[in-house]
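The complex appears here without one of its protein chains, the remainder shown in place.
Let's turn to chain A:
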Amino acid sequence: MTRDKNPVQADPQLLQDQELTQKLLNSWNQLDQLNERTPMPSEEDMFQMLVHHKRRLKHKLWKELAWLWILAAFVIAGSLILMHRELILYIGIQIALGIGAAGYLILTSFYRKKEMRGSTSE
């Protein structure tokens, strides 16, 4: 195995990289110092914030649940009426809904995979 580089001589590119990394680290350290000088919320403030948010989430959940039940009641009632009056149309709608749901799932999984791959041109 031959060595074409003198081990004492440092790679200029590597030195440049180290210098750049050091400059970046110094900059981030300055921002850390700025952060240390910013006051932090107390434990009580954090507790109150979490309690308030929990209460809000619970309220939102009940509201959404109520809307869901109302919507479900309309859909079920509508479906039953349709099934009773127009059985063929009812079956047609069920098939169309099934195809639509499958298409939606396939499309969303495709876009999610595409997003995961990301853009390599950046």
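Throughout what follows, contacts are C-beta pairs under 8 Å (C-beta built on N, C-alpha and C of every residue); 3 or more make two chains touch, one makes a residue touch a chain; residues count from 1.
Following the convention adopted for this analysis, contacts and distances are computed from a predicted model.
Entry comment: the absent subunit's protein name, as recorded by UniProt, is "RNA polymerase sigma factor", drawn from "Nucleotide-binding universal stress protein, UspA family", "Chemotaxis protein CheA", "RNA polymerase sigma factor" or "ABC transporter permease". From the set A:Gln16, A:Ser79 or A:Ser109, the residue in touch with the chain omitted from the display is A:Gln16, counting the whole complex.
The omitted chain makes contact with chain A at the following residues, 16-17, 20-21, 23-28, 30-38, 40-43, 46-47, 49-51, 53-54, 57, 115-120, 122.
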